[in-house]
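Here you go, one structure.
A single protein chain has been omitted; all remaining protein chains appear in their positions.
On to chain A.
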Amino acid sequence: MRILIVEDDKQTAQFISKGLRQEGFAVDLASDGEDGLHLALTEPYDAAVIDIMLPKFDGLSLIDEMRRNGSEIPVIVLSAKSSIDDRIKGLQAGGDDYLVKPFAFSELVARIHALIRRATRAGEPTTLSVGDLKIDLARRKVFRQDIEIDLQPKEFALLEYLMRNAGRVVSKTMIMEHVWDYNFDPRTTVVESRVCRLRDKVDRQFGGNLIHTIRGVGYVLEERD
């Protein structure tokens, strides 16, 4: 997977590219709109991360220009303003995404994966599995070592979200947004308690933990040795 990053702030660009390389992406950097456009039109990328405030011409014009030249690279727009202006809403409607600074890196990664998945139109799976944990999305059932686990609806939604992002860290804010439809983090222990309960049901009695806490960052569901 190859990602184009157009960001003029060097430190931000570096931490994004470092993080994405760690995630296994190939990353190209451009520091202004002109270079960004040139790269976007000449190289094949799976996704682009574009800052709005850029020298030469801004991110939204860059995207306009890309689209006019037939580029269909899915784009995540980075914005320092939390007031979502209409143009960004427009972008969103066009199938792309935006992220407000400061953002959690894990959220950026999750969104890039989601965009690429959407762009490649991977068929919606009906089951997800990690190791010996399986969930059946159609019948809303969970099995581990072929033993059915009884989950409450929200617990199921939480597990589904972790499974969909298996191997990737999801932050508490992302969980709040996707599972509870709250667009803010109450900064309390609500998510922790939830994850703790889910772990009791999914991990504890089976040995071999799948749900891991990354302190300060969030949670990840993955098989570890």
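By definition in this document, a contact is a pair of C-beta atoms (placed from the backbone, for glycine too) under 8 Å apart; a residue touches a chain by one contact, two chains touch by 3 or more; residues count from 1.
Going forward, contacts and distances are computed from a predicted model.
The protein name that UniProt records for the chain not on display, among "ABC transporter permease subunit", "histidine kinase", "Zn-dependent protease" or "Ferredoxin oxidoreductase", is "histidine kinase".
One of A:35, A:185 or A:222 touches the chain omitted from the figure, and that residue is A:185. Only one of the listed residues, A:24, A:70 or A:102, touches the absent chain: A:102.
On the side of chain A, the interface with the absent chain consists of residues 82, 102, 104, 154, 180-190, 192-194, 196-197, 214-217, using the contact rule stated above.
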